[in-house]
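Missing here is one protein chain; the remaining ones are kept as they sit in the complex.
For chain A:
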């Protein structure tokens, strides 16, 4: 497109439709608007325009100077230490920095567009490939060198060199082994199966407060608690597998998928760790008894053994066998009978194994 959109007189003449020739020029679009002087392909800027542009650029550069100074001043003036003061400091520093940068950028753009010439310079391209002579020379040199080195002729040298490289190449990988222990059966157990120091079953405590839960107090149907094992309140590795959701049902609400032997008086405990990729399945809808994982929306029916009713999770949330101790607090009767959390290669059909063991 020619560069002369601005050449139109303003007023009655409507703006030119893109692709049409200018009204004041000849209809053939191939004549040159600016007279070319000096170096071909370098079209100098109009001195009057350049003069005006210089003042604009100078103004913009001055703004940058002032804003830059304001940035340094803001650093000194605005101290942090409270939320409000941090916010004020952030705005002062950020806005002065932005103004300084944008103004400098705008200044340079005006400089380039209105003071520097317009260019229409042409440079030749050359094929990327080297010419035949060069190729031939390189090939000859390569072969000569290969032969001189003896690498081709001495078979034993070549083979033992490769042999030598193999273990050295593997060494860095081998070194990484001690980044972590082998998995063993770690993913199959949680701390619920570990008895307390005095050999009693482990109590369920409320996440956050650490209070043990008296079954008689957790008595409103539809209630839900996020529960962790007593003694492991701050052990993130333990919590990553052992966190529970505890729910209270009316007896008639519980369906066949839930193991009644593992409940106490309508209180059911499920693993909170989603069987998809391990997010805490933290959302609960009381009316439908649906547990929803906020990450990928796997949905489990809490009244029916937490079986999957929607989403990408392939297995129900495992149920923890619970009972009460002599003081009436909820405790774990044993560990989960299947691994909790996301699937892993060695997991196999743990549910079937658990059924067989029971039978």
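The rule is short, and it goes like this: a residue touches a chain if its C-beta (ideal position, glycine included) is under 8 Å from a C-beta of that chain, and two chains touch if they have at least 3 such contacts; residues count from 1.
Here is the rule we go by: contacts and distances are computed from a predicted model.
Per UniProt, the protein behind the absent chain is "Cytochrome bc1 complex cytochrome b subunit"; the candidates were "Cytochrome bc1 complex cytochrome b subunit", "ABC transporter ATP-binding protein", "Deoxyribose-phosphate aldolase" or "histidine kinase". Interface note: of A:243, A:263 or A:337, the residue touching the hidden chain in the full complex is A:243. In the complete complex, the hidden chain is touched by one of A:112, A:165 or A:216, namely A:112. Within the whole complex, the absent chain has one touching residue among A:95, A:114, A:211 or A:259, and that is A:95. The chain not displayed touches chain A at residues 1-2, 17, 19-21, 27-30, 75, 78-83, 86, 89-91, 93-95, 97-98, 101-102, 104-106, 108-109, 111-112, 116, 119-125, 127-128, 176-177, 179-183, 186-187, 207, 226, 228, 234, 236-237, 239-241, 243, 272-273, 276-280, 282-283, 294-299, 308, 310-315, 341-349.
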